[in-house]
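Working notes, beginning with the structure itself.
Rest of the complex left out; these chains stay put.
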Amino acid sequence: MIPILGAIAVWLLGWWLNSRLASGPYSDTRMVRFLAPLIFGLTVIGIWELVVRGLEVPLVILPAPSVIWVRFWDSLPTLWADFVQTIIKGALSGYLIGCGSAFLMAIAVDRWDFLRLGLLPVGNFVAALPIVGTAPILVMWFGFDWHSKAAVVVVMVFFPMLVNTVAGLREATAMQRDLMETYAATYWQSFLKLRLPAAMPFIFNGLKISTTLALIGAIVAEFFGSPTLGMGFRISTSVGQLSLDMVWAEIVVAALAGTAFYGLVAMIEKAVTFWHPSQRG
Amino acid sequence: MKQIVAVLTVLAAIVIVWYAACIPMNIKGVLTEQERAGAEVQPPSAKDRRDMDEIGLALNNAFAIPATWEQERPRLPAPHQVAIEMWETTVQKKITSKRSLIYHGWVTLSATMLGFVIGTGLGILLAVGIVHSRVMDLSVMPWAIVSQTIPIIALAPMIIVVLYSVGVQGIIPKAIISAYLSFFPVVVGMVKGLRSPDAMQLDLLRTYNASRSQGFWKLRLPASMPYLFTSLKIGVAASLVGAIVGELPTGAVAGLGARLLAGSYYGQTVQIWSALFAAAILAACLVGLLGLIERTVLKRMGMAQ
Amino acid sequence: MNTENTTQPVIEARQLDLTFQTNDGPIHALKDVNLSVGKGEFVSFIGPSGCGKTTFLRCIAALETPTGGSLTVNGMTPDEARRNRAYGYVFQAAGLYPWRTIAKNIKLPLEIMGYSSAEQDERVKKVLELVDLEGFEGKFPWQLSGGMQQRASIARALAFDADILLMDEPFGALDEIVRDHLNEQLLALWARTEKTIGFVTHSIPEAVYLSTKIVVMSPRPGRITDVIDSPLPKERPLDIRDTPEFIEVAHRVREGLRAGHGDDV
Amino acid sequence: DEVTLQLKWVTQAQFAGYYVAKDKGFYEEEGLDVTILPGGPDIAPTQVIAGGGADVTVEWMPAALAAREKGLPLVNIAQPFKSSGMMLTCWKDAGIAAPEDLKNRTLGVWFFGNEFPFMSWMSQLGISTDGKSDSGVEVLKQGFNVDPLLQRQADCISTMTYNEYWQVIDAGVTPEELVTFKYEDQGVATLEDGLYVLEENLSDAAFADKMERFVRASMKGWKYAEENPDEAAEIVLENDATGAQTEEHQKRMMGEIAKLTAGSNGALDPADFNRTVETLLAGGSDPVITKQPDGAWTHQITDAALN
């Protein structure tokens, strides 16, 4: 009972702190933008810990954050090896190949209207193929190692990236295009000097969406066959062994890696599209 | 019109590439079968063929090429095999039959719809909270992004077990996973949409001394409609994936996910592919339906020109 | 000179100051602004871009909070006046809600202020006549030309009985002929209703033609450089613009503007 | 009384006894209303029972003992399966004839708690599982089908005598092309498909009574299934909601299952238990269990149920 009351108290405290921050004089500063979510996260973790302890939730159902934390530090080498296998080899290579080829394809689609009309609807259809169905097929085709994971990631990120880039390349306003016309600019001149820069916000949107997709794709694909290594492998094996603390440690790694990856792309975006109103605000 | 021609051309190209791809993909299996049936195959032993180049094999054993489109358990089924399987499991089966894709599609669809309704409902509520409360905006929004980096699909089995433990079974666990996946796009889209009124439109209401709820119903909500529909379309596709994922670990009970699993379990590639396509067609229909609703609603609101 | 002293001031600014805090440092948008506007006056604000015309109008309507000095409207703070629904505001762009028909757009303030449905219909009919838009009730904004949209937005501001009408370059996007026509109509309306009007414009003839008082402003920091009380009669046919009085006032405004402009051309 | 049974895997003849007991009304006769929950690739039955989602579960003993060490006190109350059906199936033409030949090969293994017997066997053979070498094998986490073997991505894969082996055969491979190593023959067999409940529940007399009736009816179902394999297979087919199972495969599976249940009347043979524990304790560097388990089985239910 006391831990539950404690949990409620933690909740009220976190909320009160954040309300103070949000309505306070510094509510627009970077500090608050960083602190508020942190306090929120800590509040959630505090409640989690207290509820798990208070209700005596069994370890095999939901481990407490402190237990996960201990497991995380004890298993760093394993987690690192899994991270390299899944994120670096599987997700990252798939991300680069997928986004790269989608970008090239987008240029072709942009160049030939026929392709845009024909390929995009088909592309949307293919994008709707659920990953849990494609992953086993790709594992069958590309083997058990990271290559098949990269292939799954390529399939997952290709179409979101394609659709965004194509939309972006059409983003330049009629007036901006007309200006290029009056200069009698060639296709590639107007591509490089107008359409590509104008497309950047969209391209980055696609790149951002793709970061989380890549991560999820690489992990889930490991459920359908893998070497005895990797985050997806570890998660499913650990569930079987009832090592739920290990499962959550891997999830922490996934969340950290995903956030860092997303943040990195968002930072590059800020630098590249500094001129866009959404980045100036 | 031009669009139809273009789509058909692209489809034709895909089908041709697909048929061509069947040859190298399936040639090894076909040769093994042919060898067992007594045909003369170059080279004769499966072990020798193991590391050989598929295209070379196909050229050396050209007689086996037609068989690559007719295998019972191919690595890559030919388009017509998938089409026939889909035809047989939809049109030619009673829809109440457990072998009917329509039956399984319906099972998945009902979980999808429930999850979609829950997910969008929560998503919209959260978006309203974020737009109206700075505390929520500051503290919750970043975590909504982090939540998407968690491989929920990997957690699906655990979620289902945890729900078992509180006595929730059947359609609900699937719907919850599907709600989780559709929730995020709706939050992001609706936050954007509810914030889309420009300063002038907001100031106008201020000069009228309108209340917050009047501002919501008369300005923010209608202004967010186009965004809502865009995110609903993304959300419904995600919902479907969620429902299918939720069907996997609960065992091959029913639904398209169970079909995928069973197909995979018994090496029935044709069945996997037809379930896959059924899922994609279902997604396309849902998105198309939403598009239709979008057009009528926006037209009635005067926002489609 | 004619109205200011005879009636109690509706808008009264004393040493008004407003500084915006931005990432590039503070911007002094209004400095030491003193102005007194009597009931039923038509005040035009004119000045180069960025001199604070819009900002001043927004302060009056309580959309911006001054950082110094005092400002009263009908003897209250602007915010109290806002809560009493004292203002009809016409923004520079028409700003109609695209999902509402013209009639529904005009009804928007009426709905918010809780008018009965019958009263709403009646008022919509009346103001649509006033701005020559009968027959367009059922149309959506994008089905109208820019000029018609602007008229609809004026109708919206007239639909409820605000004492004070604030208009921020309402005719900026229109061509001269349409503009002349709307100017005439606005004057007629003003004469009929005795509203107090604050009007921002870039056009010297327009300012002179419409106003009882012309406020010339200059930027960096935004301040009032000249307040000209118009000697023109209340009754103003379009060709009053060729009279010597008119040309003289226009000349004075132009001089005031030029002085304020300085190096910034 | 209501009883929820969690299966280890999808609906198939492997669980025919329970479906027969339900279908033939044996449970009803005992006054039980039994719900059978099928399992799946990522459902851990131990976790389900820990969360209270089921009263009793079908599980393999290694996983159950591992869970017990993790602090989840599972107790075996009945053991319908006498022998193990697990084996390793290899290509003969890869040059594999004896367990020693496995070195330097790629092997497909099930994980998710099913890897324990394999790990024990390898450590008994002195073969490491860290990758291909003269003294080690490369282990793949195989999915739930036999593709890795058919596609020759692995030289050997795990199969069950009653299921995956026949899928390989169904794919057109002749038994002569294959070499199989049954865990039973290698002396590393562990007990499969037993019935497990939570220890604390057993002290509740009402629960114990319910389980007695459940076990009695289930064993009746099993024996009926052994005697009428074709009818049992059809009952299973009727209960399969996916419509993916074929009659031929299920009938054959039932035949194989009957061989595994044949030697058991439902009561656990302590000798089998001890052999399982020994095998697991021998499990190399990362053993499944580290100490002799205590109280992991009981005859309390079977004694009451079967006599």
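Labels A, B, C and D are assigned to the chains in the order they are written; within every chain, residues are numbered from 1.
The definition used in the following text is that contacts are C-beta pairs under 8 Å (C-beta built on N, C-alpha and C of every residue); 3 or more make two chains touch, one makes a residue touch a chain.
It should be emphasised that the depicted structure is a prediction, and the values quoted were computed from it without experimental measurement.
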{"item": "Displayed chains are single representatives; whole-complex counts", "value": "A x1, B x1, C x2, D x1"}
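Simple rule for what comes next: only the chains that are shown with their structure count from here on.
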{"item": "Mutual neighbours - chains that touch chain C and chain D alike", "value": "B"}
{"item": "Of A-D and B-C, pair with higher C-beta contact tally", "value": "A-D"}
{"item": "Farthest chain (mean CA position) relative to chain C", "value": "D"}
{"item": "Between chain D and chain A, distance of the C-alpha-averaged centres to the nearest whole Å", "value": "38"}
{"item": "Centre-to-centre distance between chain C and chain A (centres being mean Cα positions), rounded to whole Å", "value": "50"}
{"item": "Cα-centroid distance, chain A relative to chain B, in whole angstrom", "value": "18"}
{"item": "Residues of chain A engaged with two or more neighbouring chains", "value": "61, 136, 140, 223-224, 236, 239"}
{"item": "Touching two or more other chains - residues of chain C", "value": "none"}
{"item": "Overall pattern in which the protein chains touch one another (line/ring/star/complete/other)", "value": "other"}
{"item": "Interchain pairs in contact, sorted by label", "value": "A-B, A-D, B-C, B-D"}
{"item": "Chain A to chain B touching residues, read off their complex", "value": "15, 18-19, 21-23, 27, 32-33, 36-37, 39-41, 44, 61-62, 114-115, 117-119, 121-122, 124-134, 136-137, 140-141, 211-212, 215-216, 219-220, 223-224, 232, 235-236, 239, 244, 247, 251, 254-255, 257-259, 261-262"}
{"item": "Of all residues in chain C, those that touch chain B in their complex", "value": "58, 61-63, 82-85, 87-89, 91, 93, 95, 97-101, 108-109, 111-113, 140-142"}
{"item": "Chain B contact footprint on chain D (complex, rising order)", "value": "7, 9-11, 37-44, 47-48, 50-54, 91, 93-94, 143-147, 150-152, 167, 171-172, 174, 240-245, 249"}
